[in-house]
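Missing here is one protein chain; the remaining ones are kept as they sit in the complex.
The first chain written gets the first letter, and so on, giving A, B, C, D and E; residue counts start at 1 in each chain.
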């Protein structure tokens, strides 16, 4: 199974960081690219929703979110009792792994396009819907029994923070304007998507390289968690996708969603709601271990899992 | 009459600003987008000019500019005596409403494309030509009888300020290179135009949201002026367009040009030539009231006006 | 022979700078554009290499590099003894003229596309390969007999500095992914290339305008050198290209490569390895004289040279 | 108003605190402030500025000693413990018309 | 040249004044200056830095007290009245070879 070429840009960025190249992507370009990617995904999701939405999806949605809630609830005791992390750190990491990564999802989509596999486009909606419960659970886990929470600030950050806001906003615009309305924007928001993703991944590689140093300090447990946890979550996702009758592509995407860990929305929200949690730990694991694992090994693996369960089930 | 989807991006930006989302478009991206839009419009105008220029246009041009000069001359007494604004403020606002908005014009063009209406492409030239007299009149109104003017600095700012410079420069390149010469650049300067406009409008929405607070301080008169003045100017534009025998599309575009108020070139020039004028007032009215009015309500209205006058006239 | 339209953007930028327009392209956009151009050229080179590589090229490569080494070795005595420059300055300038300019090469490619001329795509590889020996020779010339060199820092800068790193990285990705793998990225990395180059040239014009002031201080010799040296180098390139049996397009590109002077990789490397050399001198000559000369006059001239030698030789 | 002797208080902290400071500084008595984007290193390691999660802002506040003291105490109480953050101040003279 | 006692004068103002200051500072006797992009708030309200029309620059000038005085007076005369602008200064030591 061949590597998606965009992933090579991540590797190039990683190499630049580790070899101390002076390559640096300006912060404003990083921001612009992430605004673009979030909007583009939101638009695509909105258009798909306008085309595909049916009442039956509502029940599917409840199941998908219900099952996803298990992820932080399983991750927390592993981190707290097996990993012996502090309560705040364990809760924050659980929230990161409970929520999702837009870029991992996009690479999953690119992978399916290369494999010429169809998928249920409305799954994009879960990029938004899966974020919120995981973060709320994370905060409750951190605060259970003690401490007060800045719920106001935190929920404002979740809903009006740029990632959810742009995804949701793009989705609404895509839904309202529909395929024809969006068509004149396709040249920017769809045709350029993959190239923009490639450049964003170059930058992610640079950032991830800086995070690897942190990881060394946190040791083997966290690296192991960063690999095993997504496999567990992906297995859950594969099972749920299959039970809901999703296509092979859709099953694989749901697995990738479950397996991915957030490094945009979650860090911002956790920094506000659980400031005593060490952000180096969670970003280190999510971006330094799980993200590379998912895009290099995970996605082909989840694809294989989705194919296998469909063969066995058939 | 359906909304142009790009306008939804303005609304999204406005919402982000009002809901205090942390969405922020980096200043350098704003600058880059505005450089791109100005260049692209200039190029398009130059190409159209190379294709369509005829000696008869010269007379049309004189009429279009002559009529446009009425706008600041009418706006000034309204602002000064009805609105009781200080002389400098009234003059600066008159200059803003006398000059034109590149983005409003672009949305007018997008609207016509969606309505599958032709228009006289050379009208782009007036994005440049209408700017200068309005600003000069504004300065004269402010200084009449008193005070000295930094004419040198101010005219340098007008002609070599980036907006006129890029429009003119793009126009010359487009004219010199012609349609074939520009063709390899089409992928960037024409195909991406609408998407870039959408992202720019997102940013404009964010900026406009910040301006609304100012407006509250200045009250009802200014809001009324920001809505009535463009309707007056558009009526003038519709009449002139029809008298010159422009198409329905061209008539509407001329109305939109007259109705639009500058918030790029004019603020910079006025800040230098009439520094005692409060920039919050003029940017607040131009960007907080007139710009949203024009793109949400004005353009469909002016289109209807252009259709009506053509039907009556026929 | 008509001017490539992208060159007009350079002229526009130059005019903006000289007329003191307030047009300014943000530094982060300059950085982003140069990252994009380097990656895109690298990718294109890698793809061509995957399609065209043959063992015979290896020998060609040795000859091309061997001949190129003559350039700094000829430039140095001219600068030192005819121009009476200090040893460090002469060595640094020799290194700049020995290495190559990515943008000059790109404009050569655009010129060939407009003239509908084929060329050997693998020549892109020499954008990387010609850089290193020239810089090393420059340092040796500067240090011969005296002074210690920070070889470590300097070679790190050469190999891991962003220009070589991105060219090489892009080349490897293009080679590994091949034409099919890169195809989904074509919309960004190939289709947008020329437009991005146009905007980059606008910025180069602005920067070059700032450099012209320096040049006045350094006088007539340096201006003469900045024009005569590229013609000499291009003649060598034309001869080598013809001897190796390159096409007319390929011969012209090799001449343009030899003729071009670096203003991205070389300045950074020389600033580290030979800090006592005045960077104003070398950037002034490379960017203020040779770059405009090459893109305005040189490339058509080298094209004529390549055609002529092929006619005579045939 | 003649020249006044004041303090120039500088806060360097994670960028994500900017909106909070922006809201709180006026209530603490600062008549104004100036913000620039920054990167750096300190007890919390390198903050390279490559992305928002690891970029800093530098906030300069010219104010009288009392306000400076209030700002320092507020920030020590609210943010110092859990956020990458340093504060330092110098004597400064404000030049007014 | 040994270390010298000087003033560090900082001007925070609307970005659009940058080209004018750039032209005028050398004539006022400043041997150099450093500019950074800034945003902020003050008597003229919030200047958020989102676009040129509401972004600031911060200009640092190390110079002797006399030059600082001249710059302050010039700016007070030419710009202070109509532009968003503050100036403050501290004692500073210039370190030279």
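Methods note: contacts are C-beta pairs under 8 Å (C-beta built on N, C-alpha and C of every residue); 3 or more make two chains touch, one makes a residue touch a chain.
Since the structure is predicted, the reported quantities are computational estimates derived from the model, not experimental observations.
On the side of chain C, the interface with the absent chain consists of residues 24-25, 27, 30-31, 203, 206-207, 210, 214, 263, 267-268, 271-272, 275-276, 279-280, 283, using the contact rule stated above. Although one chain is not displayed, its contacts with chain E can still be listed: residues 6, 8, 22, 26, 31-37, 60, 62, 90-95, 97.
Seen across the whole complex, the unshown chain contacts chain D at 10, 12, 36-43, 46, 49, 56, 58, 72, 76, 80-81, 86-91.
FYI, only the chains that are shown with their structure count from here on.
Most remote from chain C, judged by the distance between CA-atom centroids, is D. Look at where the CA atoms of chain B average out and do the same for chain E: the two points lie 34 Å apart. In chain D, the residues that touch at least two other chains are 37. Within chain A, the positions touching two or more other chains are listed as 24-29, 31, 192, 268.
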